[in-house]
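Okay, structure first, notes after.
The complex appears here minus one protein chain, its other protein chains still in place.
Let's turn to chain A:
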Amino acid sequence: MAEERRGAWFGFGFCGFGQALGSGRGRQVHSPEPLRAPGAGLDVCRVSASWSYTALVTRGGGRVELSGFAVGAAGGCRDAWASEELLVVLRAGPGPGAGTELQAWTPGSALRGEPLWAQTVPEAEREDGPGGDETQAGPLPLLPCARAYVSPRPPFYRPLAPTLRARRLELGAEHALLLDAAGQVFSWGGGRHGQLGHGTLEAEPEPRLLQALQGLTMAEVAAGGWHSLCVSEAGDIYIWGWNESGQLALPTRSLAEDGKTTAEASGLNEDGSEVKTVAGGEDGAPAPFIAVQPFPALLDLPLGSDAVKASCGSRHTAVVTRTGELYTWGWGKYGQLGHKDTTSLDRPCRVKYFVDKQLQVRTVSCGPWNTYVYAVEKEKS
């Protein structure tokens, strides 16, 4: 059953184009702020943020509201996906059986006049399973039929092999991740930063199964600029790709030079206070720096928390736990980690704001340099 408690969206990070992000004042927001933008008061079911603008999709009326470099609004939209090259919108056809229309706009002239291109796409095939919407193919850039996806660069419409029963698809700067109905993960595209997870730096022209995850059932995938993440049904996180800002929660040289690396790892006591231990090899030497992790690595959250949702920005990572906490790490220069500062981190840190406000985080959606969070009030016991 859907959540009955009223929830709200919050945002933090880069808003240099005035996109909806809390107060929207200044260029950056370093701590979560409630979204205050046209449409934010309505039931926002999806946030898709590009670098210079954000698209909010509301349930019911199916409105898309844009803020930032791209502005405007339109009704009758089921889904929207924001990128710098294209704003992609899924609009329901005029009546049942009329199909769905996929429209793409250049952000600068979004939702005004004629779209850059438009295409009718087949409806989703209904699959048996508990709960209506969850079994349909995931949001854009995956299309409802799950037979194809949208790319911000031509060719815009990209078919997927029929054998791939895609449930979710995410795009990085030069790679793609796919989660199928059986919980397997595929990756393809550029691999120079290890973001494909096959153990090499070679590119893959076609979707290739991640062998290293065989036998595990994944529930979520997330793609950052040059890193990848997936969450298993059991709540474990696997992460791989580029670690130049600590986005893999592995020790990184750049932070060590600033004296902030996790080479001296800290853990958390039960009450959340930090305990310093020294990570590393058996001889007690500090752990070596990792620039690139070409195979999936298992990542433990503090206190052994289970992950349920994840999203990645260009160079940062955000994860929601089963108990409603939000952890962020990686590049923090624009406040996108939500820890009230602009420090980058190479270890997961809990966003205290939600704990302090007695909010349970339900979902997270990252733009390249910012983070949007949906949270509900904690049940009063």
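Basically, contacts are C-beta pairs under 8 Å (C-beta built on N, C-alpha and C of every residue); 3 or more make two chains touch, one makes a residue touch a chain; residues count from 1.
Note that contacts and distances are computed from a predicted model.
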Practice task
Report the protein name recorded by UniProt for the chain absent from the figure; options are "Bifunctional peptidase and arginyl-hydroxylase JMJD5", "Myotubularin-related protein 12", "Large ribosomal subunit protein uL14m" or "Presenilin".
Solution key: "Bifunctional peptidase and arginyl-hydroxylase JMJD5"
Practice task
Specify the residue from the set A:G190, A:G235 or A:G324 that touches the hidden chain.
Solution key: A:G190
Handout entry: Hidden partner chain, touching residue among A:F69, A:F186, A:Y238 or A:F354
Key = A:F69
Practice task
Return the single residue from A:F10, A:W51 or A:Y149 that touches the missing chain.
Solution key: A:W51
Completion exercise
Absent-chain interface residues of chain A come out as 14, 16-17, 27, 51-53, 69, 84-85, 106-108, 173-174, 190, 192, 200-203, 225-226, 253, 288, 291, 314, 333, 368-369
